[in-house]
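Apart from one protein chain that is not included, each protein chain of the complex appears where it belongs.
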Amino acid sequence: MELAFGHPKSLKPIQTKYCPGCGHGVIHRIIAEVIDEMGLQTKSIITNPVGCSIWADLYFDFDSVQPAHGRTPAASTAIKRMLPDHLVICYQGDLAAIGTAEIIHAANRGEKFTTIFVNNAIYGMTGGQMAPTTLVGQYATTAPNGRDPVEAGMGYPIKVCELLATLGGTKYLARGAVNNPANIKKTKKYIRTALEAQMRGEGFTLVEVLAQCPTNWKMSPADAVGWLEQNMIPFYPLGEIKNTLQPAQTDAAAGER
Amino acid sequence: MELAFGHPKSLKPIQTKYCPGCGHGVIHRIIAEVIDEMGLQTKSIITNPVGCSIWADLYFDFDSVQPAHGRTPAASTAIKRMLPDHLVICYQGDLAAIGTAEIIHAANRGEKFTTIFVNNAIYGMTGGQMAPTTLVGQYATTAPNGRDPVEAGMGYPIKVCELLATLGGTKYLARGAVNNPANIKKTKKYIRTALEAQMRGEGFTLVEVLAQCPTNWKMSPADAVGWLEQNMIPFYPLGEIKNTLQPAQTDAAAGER
Amino acid sequence: MIEKTYMAGFGGQGIISLGQMWVYCAMKEGLQVTFFPAYGAEKRGGIARASVIVSDAEIASPLVTKAHSVIVMSQDSVPIAEEICAPGGVILVNSSLVKADPARPDARIIRVPCNEIAERIGDVRIANMVMMGALSQATGAVKLDHFEAVLKSFFPPAKHGLIPMNLAAVAAGRKAV
Amino acid sequence: MIEKTYMAGFGGQGIISLGQMWVYCAMKEGLQVTFFPAYGAEKRGGIARASVIVSDAEIASPLVTKAHSVIVMSQDSVPIAEEICAPGGVILVNSSLVKADPARPDARIIRVPCNEIAERIGDVRIANMVMMGALSQATGAVKLDHFEAVLKSFFPPAKHGLIPMNLAAVAAGRKAV
Amino acid sequence: MANKGKPVIDRERCKGCLLCVRACPTKVLGPDTTPNSWGYYPSSAIAPEKCIACGNCYQVCPDVAITVYKL
Amino acid sequence: MANKGKPVIDRERCKGCLLCVRACPTKVLGPDTTPNSWGYYPSSAIAPEKCIACGNCYQVCPDVAITVYKL
Amino acid sequence: MADDIRLMKGNEAIGEAAIRAGCVAYFGYPITPQNELTAYMAANMFPKGRTFIQAESETSAINMVYGAAATGARAMTSSSSPGISLKQEGISYLCGADLPAVIVNVARSGPGLGGISPSQGDYFQSTRGGGHGDYYTIVLAPKSVQESADLTYEAFALSDKYRIPVLVLADGLIGQMMEGVKLPAPIDPASLPKKAWAAGRQAEEGRAPNHVSSMNLVPEELEALNIARFKHYETVKKELCRYEEVQVEDADIVLVAYGTSARVSLGALQAARAMGVKVGLFRPITLWPFPYDRLNALAKRGKRFLAVEMSMGQMVEDVRLATNGQAPVDFYGRCGGMVPSEEEVLAEVQRLLAR
Partner (left out) sequence: MADDIRLMKGNEAIGEAAIRAGCVAYFGYPITPQNELTAYMAANMFPKGRTFIQAESETSAINMVYGAAATGARAMTSSSSPGISLKQEGISYLCGADLPAVIVNVARSGPGLGGISPSQGDYFQSTRGGGHGDYYTIVLAPKSVQESADLTYEAFALSDKYRIPVLVLADGLIGQMMEGVKLPAPIDPASLPKKAWAAGRQAEEGRAPNHVSSMNLVPEELEALNIARFKHYETVKKELCRYEEVQVEDADIVLVAYGTSARVSLGALQAARAMGVKVGLFRPITLWPFPYDRLNALAKRGKRFLAVEMSMGQMVEDVRLATNGQAPVDFYGRCGGMVPSEEEVLAEVQRLLAR
């Protein structure tokens, strides 16, 4: 009996505090797998943000830093500048609101860490408030009649990759999803491309991952994944939004593993 | 003897504290002229930002509010929401750094005030530090060898209009300059289009104005204008970057005055 | 009269609505009330607890640290019940899930098979209302006279169909004591 | 020995470099020094002032509120000079620009046509150095022995050609007292 | 395709979200009838013989509760 | 084009930046030789007869120190 | 009659009271444990034609409050500890521009991210100006859901009257707890008097331009403004100092506590009295202005004091400043989200009295 799929080393084999069916779990796993594959477990640092993934440091089996809400890109900037040979992962849910200035300027400076932006279209930890990426019409406790950009002046869902793509420092921006095995594998490939580019010191890399939050969407996990497929993916196109990495290496990284 | 060109009513006829040749002066004048033409002097509110134009409330002869550095879009948001029938002008130099989150989200919400973004590629008031719009290679006290995006990680000059253009709430984004009479007249037209759109309640409008800061560029006023023409205009393209205003009215507004 | 109740279980057992309904009814009976919930930071699962006080005079601390009555909805709440129950207090145990009783020989321990009773009535989710009936019976602090009226204002009209089941749950809880 | 000097003029007159050069030379002569400038918030024009103290002992407040010596570079600085000069102090007036002297009969008023002298030497911009020479002569607080060395370390080598003119300005200022 | 596999579910780690059930192409998996000690009804291999070791269940499991073996 | 004009400069408001001099198509303007009370050498109409009332000087003046009349 | 009493969370009662006070503009950003307040405003402001904005950050929210307040509108924000820290610059600006506004802090445990449980660890920040420069805000500390509503309601009036921002300092327990509450009468915002200094409506008012600003680059002028503001503070101190006393007259020891810890202290007092131990309670309701004079008078009458706080000891400094060495002042505190129990406080009282 040969092991085909099993627990990555960089993730601790413990029960998480995430809700049943939460998208964070799969994202954690694929990050850990890539780190294992790259052999960087003891050279990695993750910044766990304020949000449900505040717990990330309980699960990832390597160093971590927990900065203030929204400021992970600022903290990650400094961490990577101090430790340029380390793999620095800026794990974020909150970058399009309170972290707007921080992510835009880290991106514009071409800071050489990698951001994993978990877009679950909601503020999970605080109980379901509108996020900058909440879809038009989507319910949130602070958008009790659904997000209404015009009448209620709540603004439009922000496409983070597309916004950042205009900035000079950004080298690799991709959007994946964790709704099904195919997309999960693609997302993992994006993450691997980004992390490899980081270690080559190419510039700013970010992978946005569409993820479900069954709890605050008030759906079963299966329904949540379905909702993600029917509503989020059409609005937030999947794929590599910007890729100006060195061509040779991109090819290598893009090869199926 | 008939008056051909004379002082607008909405601007007080007093000596300003700006340096000789400073770009703020012309921008003040054309704003005041448009307000006079629209007959809105006593229905206007300007937010004077922290920056050399902190003095704006000494010169504009109507109500003003002075918010914290970078936060004028937040304050203007609230002012306009409280007084939707007023003309609210958010006069800013600092919106691409400390005000990044505020301007992006005000724009994304489609707030119905008008931003006049004075881009002089430098922090004037504090004595010549790098601004987010400082050009590559340009000297600043905090970029003593010129702005170096890659080696020193100082980031690239940010094209504010282009960045905001990706957002759903933005209706009118234009970039003018005050280097010569032709561009000044065009800039005035952009401002008029924006202010009229504001009064129609169309959505977020912003006019970026390239302006010289002879003092901190350490040039004579004439040289400064020349430098602006040779360096800034090629990098920051002039014109209407985004115009999704209602067609009929745009045409009317675009007519030469 | 003052009745301090501590309610403990895990998320999803309706501890919060139990406490809220209790104080709502108490208020309708003219009592002063406080209700203070405490959850874990996890969104699902985790502990759910509430300090609940009803009194005919002004209530000082809303925190229950010595409880006249304790509700224990799950096995892992037993230790906190043992600790928090005042001498001679009453501990109401959801015997459907709690197999080992609190070790408090000085307390009156009442075992109510809330889940079984609720399932019998038609929905395991009203196990909490069964317990509320039992609490009323055991303490007499809140009579639950206005329970039906409270439910009517609590539920939207579309859900008024659920009211009889809730009333039945309370009645059954009362009888189980 | 302590010499507190207040220097006043408008932006562009070199008040700041005057003060800095003065304390730089004083430091080279082994004195303790403080130099505290004050400008208006405008970038160009506006007032330029400096509190400058040299002493052979530790200096207490760096702020000059009663000056042993006052330098008045422009007409609009006259009132502040009248106010700040200590009884029996010395007021050095740039008579090229100041037409009405400070009304302080108790003070020694020295009139130095700094601009004229500077223009004669070759550049109106060294009017401030003319005044420094006068200050040295009038107070004796700083001898300016090391002025040439200071200038050498101050100016980049490319500008060392300007040194003779500066020395001449100081000498002329000295003589004008 | 002709692979044969075996999914092993860590009952205690599983939170019963059933995303693996949704993802399994051959309907190997289904909810268990007894809860684990957290009160969740975990996924279990109700038709283990159908497993083709595709790893889909592993991929979608947010709790890394599944290990898949090739037989 | 055949317009004739007259620029009037407020000497006290003028800061001598000379941007008007740069902008004048007919070289009407030039620096004055005596400073104003702020110490600035203001612009002045050194060849007033050439003025075509185009308003360029008015347009570029940061201090709104120029009024232009049509004759 | 119990009929017009509603059972509400503290957070909701604050929201409803604000609406009834004529608050027309709420700007907030989610943070536990005050989320119900933001949600309440989201649900209830828009239908009334009032402004609710979920701002992009707490910093933005306070600057929106600044903008709204500058137009004379009754404006409000709320947050919890870390979010309140982000508002410090804005609060200093509000004070520098003499703008009325209401800021609610449903405090949680710190420092840093800390936890989400109740705390009184923001006392210094609240009463000593966590922002820069010389200023104070009025600070009101409710002890119950009822008082949360009452003081929030009154906060708007006080703030308008004195042109000083008012901070309502609650904690996670008060925000999360449910109690019965009788709500104050709604005020129609349109009925409120216009503010002569506000920006906007220049035409209607036919006046010279108004400039709302905190800037003054002339030290002499700025000093004069500051001195005038502090003179005004003296008036506020005289008019506003507010506190509650329970059985202090014959007390051998007076507990000094506000908000939640005052509730706990009251419980300890009752238990002590039941045992014949003479305990009193002094509860400051205004934390600024702090009732120094009354405490000083009690100190002169030979009382001793025990400050009870959910912190490592902050308000106790004000008690010390008030008593000025004329009475022993002790401290008992819990922190990190722990709420002291009546039993603990009682035990501490007994320990002190036995000493």
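Which chain is which? They are A, B, C, D, E, F and G, in the order written, and residues in each are numbered from 1.
We adopt the following convention: a residue touches a chain if its C-beta (ideal position, glycine included) is under 8 Å from a C-beta of that chain, and two chains touch if they have at least 3 such contacts.
Quick caveat, the model's predicted, so the values are computed rather than measured.
Counting contacts over the entire complex, the absent chain touches A, B, D, G. Of the candidate positions B:G39, B:P144 or B:P234, contact with the hidden chain is made by B:P144. Contact with the chain that does not appear here is found for just one residue of A:D57, A:D148 or A:D223, A:D57. The residue from G:G96, G:G175 or G:P289 that touches the chain not shown here is G:G96. Although one chain is not displayed, its contacts with chain G can still be listed: residues 59, 81-82, 84-86, 88-89, 92-97, 107, 109-117, 119, 121-122, 124-125, 128-135, 213-227, 230, 311-312, 314, 317, 320-321, 323-326, 334-338. Considering the complete assembly, chain D touches the hidden chain via residues 20, 23-24, 27-28, 30, 32-38, 41, 59-63, 65-66. Remark: the residues of chain B touching the chain excluded from display are 50, 54, 66, 68-70, 97-98, 100, 123, 125-127, 129-130, 132, 141-145, 152-154.
Basically, only the chains that are shown with their structure count from here on.
Chains that touch both chain B and chain G are the following: A. Centre to centre, using the average C-alpha position, chain B and chain F are separated by 26 Å. Taking the mean of the C-alpha atoms as each chain's centre, chain B and chain E sit 60 Å apart.
Multi-chain contact residues, meaning those touching two or more other chains, occur in chain C at positions 41, 45. Under the contact definition stated at the top, the residues of chain E that touch 2 or more other chains are 38.
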